[in-house]
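Before anything else, here's the structure in question.
A protein chain is absent from this complex, but the other protein chains hold their places.
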Amino acid sequence: MIFSSDNWAGAHPAIAESLVKAAPGFAAAYGTSALDRKVEGLFSEIFERDVAVFFVATGTAANSLGLASVTRPGGHVFCHTEAHVNADECGAPEFFSLGARMAAVDGAFGKMDPQKLAAQIARFQPGNVHAGQPMAVTLTQATEAGTVYSLDEIAAISEVAKARDLPLHMDGARFANALVALGATPAEMTWKRGVDMLSFGGTKNGCWCAEALVFFHPGEIGDFAYLRKRSAQLFSKTRFVSAQLEAYLEGDLWLDLARHANAMASRLATGIGASNSARLAWQGDANELFVILKSDTAEALRAKGAVFYDWPVPSSLMLDSDEGLYRLVTSFATAPEEVDGFLQAIAA
Amino acid sequence: MIFSSDNWAGAHPAIAESLVKAAPGFAAAYGTSALDRKVEGLFSEIFERDVAVFFVATGTAANSLGLASVTRPGGHVFCHTEAHVNADECGAPEFFSLGARMAAVDGAFGKMDPQKLAAQIARFQPGNVHAGQPMAVTLTQATEAGTVYSLDEIAAISEVAKARDLPLHMDGARFANALVALGATPAEMTWKRGVDMLSFGGTKNGCWCAEALVFFHPGEIGDFAYLRKRSAQLFSKTRFVSAQLEAYLEGDLWLDLARHANAMASRLATGIGASNSARLAWQGDANELFVILKSDTAEALRAKGAVFYDWPVPSSLMLDSDEGLYRLVTSFATAPEEVDGFLQAIAA
Amino acid sequence: MIFSSDNWAGAHPAIAESLVKAAPGFAAAYGTSALDRKVEGLFSEIFERDVAVFFVATGTAANSLGLASVTRPGGHVFCHTEAHVNADECGAPEFFSLGARMAAVDGAFGKMDPQKLAAQIARFQPGNVHAGQPMAVTLTQATEAGTVYSLDEIAAISEVAKARDLPLHMDGARFANALVALGATPAEMTWKRGVDMLSFGGTKNGCWCAEALVFFHPGEIGDFAYLRKRSAQLFSKTRFVSAQLEAYLEGDLWLDLARHANAMASRLATGIGASNSARLAWQGDANELFVILKSDTAEALRAKGAVFYDWPVPSSLMLDSDEGLYRLVTSFATAPEEVDGFLQAIAA
Partner (left out) sequence: MIFSSDNWAGAHPAIAESLVKAAPGFAAAYGTSALDRKVEGLFSEIFERDVAVFFVATGTAANSLGLASVTRPGGHVFCHTEAHVNADECGAPEFFSLGARMAAVDGAFGKMDPQKLAAQIARFQPGNVHAGQPMAVTLTQATEAGTVYSLDEIAAISEVAKARDLPLHMDGARFANALVALGATPAEMTWKRGVDMLSFGGTKNGCWCAEALVFFHPGEIGDFAYLRKRSAQLFSKTRFVSAQLEAYLEGDLWLDLARHANAMASRLATGIGASNSARLAWQGDANELFVILKSDTAEALRAKGAVFYDWPVPSSLMLDSDEGLYRLVTSFATAPEEVDGFLQAIAA
């Protein structure tokens, strides 16, 4: 009953196999092998336009290098207060963009409120060097609260960004989970709504290590290849990332895995909704649930082998003093039996 | 007949298998799983003392983060002119250490000359803020010239560094190749000769992506864990690096693979030594050879399918106008037949 | 009627004279002249202990380099939301400390609330590399809201910082104004209350360019001299900063100038308190007032030659729709006649 994080899951067998298949023989290094080129082509197919794809080692790297690539002095990157770049990356975005500030914007359920975003941006008057300057907007899809921006909500954020000519970045550590939740195409959820670059995450959804930064305007990437190398993020044997992504993308495996993860979260949510001893803090849309439990109940569940994290209580949420907030994450590897076992344990 | 680089080789079957074995099931993320702990223990065993081990994505990352961890303002890192940190990392060591300068020291055959090193360090007078200050010394083992520092040569470099209290880093991208060339133990080639930290490379010797920074004084690493995270180098599913290294280290597979690579280089060297149409530019000790060929010969070899790189001619090397310098690299995956085929092609 | 900022004032005649006196002759450069040494001694006298003093070019430099000197990766510097480091330095503290984050703490009247500070620090659990780590606390004295922390309030902030071993920095751009407002000694307002380093500002109070970073534990400054030089903040002809500070400090000129500036603000406050067409947004303690005026009134005042800035309205302040918030700053150079002229203009 492991609901701690989707990065506690391993690798999907098809992806493991693909790596084994790629093991023998020689191939050009540093992203120039035939397989690398093929996978780049897959990305362009999936996104229905020419894109530039750069593999990096971690989601933090994808976010940080993407934002660094549009850095200007005194820059402010607008993000949700709970965004990974703001809360969980140990200052990497600030470091790689040389001191850019993550400017936190509030909004319910993990989503930036476009009006608040607009208001915060509006406070920066062009030419006021003391205050600094707006640099970029980044949104997380699916959000850290387990919710998913609708296409219209993405467009609304995008509109605010474009009004000030700010590039729009999407942190897609759980891109596939959001995509299947919306039933949208990759193009619809990104560049067709004004997203300029995407941190495309495969690791949480069945890969071992497959993170890519996708640029939707390949003509504008400048010397990003140098930036990645200087950031120590250029793998030599890139074929092994490509091999993972080949298996991940072909035959829509990635969407199937995400559908499974979301379905498991849904099954869990339904069970919790029917329970007397647990309730959802808010509705999730993808593969993360935030659940209110009595502390005793949480302890009892953990004693029975359930693994999940305590979560900081947002100020908007009112809990009884003997209650706590907990995060449950499902993944491609979550078995229905684990879900049902957890629900039975709650019922007990 | 691929002799371009050892990073054109794939992965050894035992390492591929180990990854497949690690694929199913759940495991704690970010370096805290049982397998991660086990592999850390293996490192301590192999080095015969408690060490701290941090996985990173690339050799450039291992070098850069290691040097960054001992950074001070105005710092100079002394390295050989041809060192990877100086010639092939696009300024990553400078970037991560915030402007530290790679101070190039000459020396024959890719090895720093200890007297020249001492002379360059001596030019920095404590307190002269204009000139900056010595910060660290780094040596590459095996060197970029395919040679290997003897244990005494390492000790000589170390003595110079210690006389000014400078930490000594070793770039071990080809650590195993050097180790078996010397017939030394890992301890003898590192901390017993004064090495304080090591970039331990597994990728070039049969792994897919297995690079680690090893600290020999674990009590002095400060908040390196934060530095790595901020550098976007903390993998989430670390078990997959550990799985590679488990297979790599157990049963001395790593040493066997390096022995094979070195033996192939030796076989190649012997053949070239006996040839009329090729000669070694200098004697190599590990798995890289530097060969002088007539340009016509090089072209003919490539036409027959041989892959190898042109190499910049050091000023100390005198070539005829129709000759060029070429680098040949062997690896765990180099078959004797390829070597012999290449030698026959030269003879033809 | 210039109330825009104390940096619109020029230089006090005694300071101008001191510079002229220092103009002829030769003197050792880079902070080693007899006059430089003398002024360092003055600082130690004034603060009643040995201190280390480093001149820099701007208050932003003093703040940024001070904080940079205690930087660690993923570091968070806790400051008031309106602090200069957070609101007016274009990311310089983040840049010089390589990505440290300014972590804004709320509190009424420009002062950090110690309980909120403690709560925010408490959210960082040692060893959680994702969240980063607390690095320093900085308070501004006098604050950006024109208020002054009492000695007990400083001690309360200090206590919270020390409980987590965080160094405490004071931004003293208006140090003298705060000092005379409290009637405290420099020692009492700093190290006797746990302040570890101070940005000592002379520019706003009658100098041309005299900013210093003062360390109260000179044994712990490491290689700060290198950090300053690398930051391009080491003046060559330091005697001219020293000359300003000699005149500034001797005979308590600095305190007299600050007393005058504060008295002018007080005179203005009294007049505004008695007025029907203006009111104070809150009580100021030093040389800055925040005043609520009808927009029409503000416009009329400006038409009569008054110069002052609009100010963002804090969310805690309720204004009528035809009102605005304005900042008025007095300085050593403010004449009583200007104050009275302004008050008459309001009355009209």
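Each chain carries a letter (A, B and C) given by its place in the written order, and its residues are counted from 1.
By definition in this document, a contact is a pair of C-beta atoms (placed from the backbone, for glycine too) under 8 Å apart; a residue touches a chain by one contact, two chains touch by 3 or more.
This is a predicted model, so every value here is computed, not measured.
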### Summary
Answer key for C:Gln120, C:Thr190, C:Gln233 or C:Thr297 versus the chain not shown reads C:Gln233
### Task
Check each of A:Lys21, A:His130 or A:Arg279 against the chain that is not shown and name the one that touches it.
A:His130
### Task
Out of C:Asn7, C:Asn128 or C:Ser277, point to the residue that touches the absent chain in the complete complex.
C:Asn7
### Message
Even though one chain is hidden, which residues of chain B still touch it in the full complex?
### Response
73-75, 87-92, 94-96, 98-102, 123, 129-132, 312
## Note on the structure
chain C residues touching the chain left out here are 2, 4-5, 7-13, 15-17, 19-20, 22-30, 56-61, 64-65, 89-92, 95-96, 203-204, 208-209, 226, 229-237, 239-240, 333
### Task
Against the chain that's been left off, what residues of chain A make contact? List them.
30, 72-74, 98-99, 127, 129-130, 132-133, 222-223, 225-231, 234
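One rule holds in what follows: only the chains that are shown with their structure count from here on.
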### Task
Express in whole angstrom the distance between the two chain centres, defined as the mean CA positions of chain A and chain B.
34
### Query
What are the residues of chain B that contact at least two other chains?
30, 226, 229-230, 234
